[in-house]
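Right, chain A next:
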Amino acid sequence: MAFNNFSEFLIMGAHGIYVWSAYGFSAFALAWLVWNTLATRRKTRNSLRKRLLRNQNR
Partner candidate 1 sequence: MQSTASLTISNLWIERGERDLCQGLSFSVQSGEIVRILGDNGAGKSSLLKTIAGVFSPLEGKISYVGEDVTFDRSLLQKDAIYLGHSVGVKSLLTVVENLRWYCPDVSLGVLHEVLELLEITNHVDVLVKNLSAGQARRVALARLWLSNKTLWLLDEPFASLDVRGVTLLEQRIQQHVLSGGLVVLTTHHDLLTLSSRDVVLLP
Partner candidate 2 sequence: MTYSSFIRSEFLVLWRRKQDIFNALLFFIIVVALFPIGINSSAEFLAPAAAGIVWCAVMLAILMAVEGMFKEDYWDGSLEQWIVSGLSLPLLILLKVIVQWLVVVAPLLVMMPLFSEMLYLPSLSFWVLIMTLLLGSPSLFFIGAVGAALTMSIKQGAVLVMLLILPFYLPVIIFSTLAVKAAEAGLPYSGLLAMLLAMSLLSLVISPLMTAIAVKASVN
Partner candidate 3 sequence: MSWAWFHKLGSPKWFFSWSKSWALPLFCVGCVCLFVGLVWGLAFAPADYQQGNSFRIIYIHVPVAMLAQSCYLALGVAGFVFLVWQMKMAPVFIKSMAPVGAVMALIALVSGAIWGKPTWGTWWVWDARLTSVLVLFLLYMGIIALQNSLDDLVLVNKAAAVISVLGLINLPIIKYSVVLLETLHQGPTFTLTKKPEMPPEMWLPLLFSVIGLYCFVAGLVLWRMQTEILKREHRSNWVKQEVMEHGL
């Protein structure tokens, strides 16, 4: 481990704010990407299934 304790890890020799904001933004963007992918997947499947059921009932 390159740091002695956890707070040192957070501060990162005064560069913490930069490192953590860069990682924070990246994590946010990647998470959004995953969420967007899974959500459109679910929505598409649901709407297709609904349409199919509607057509069957008719």
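One rule holds for everything that comes next: contacts are C-beta pairs under 8 Å (C-beta built on N, C-alpha and C of every residue); 3 or more make two chains touch, one makes a residue touch a chain; residues count from 1.
These made the cut because all candidates are chains of the complex that A comes from, given by their letters.
Everything numeric here is computed off the predicted structure, so don't read it as measured data.
Evaluated over the candidates 1, 2 or 3, chain A touches in this complex the candidate numbered 3. Within the complex, the chain A residues that touch candidate 3 are 1-3, 9, 12-16, 18-19, 21-23, 25-26, 29-30, 32-34, 36-38, 40-42, 44-45, 48-49, 51-52.
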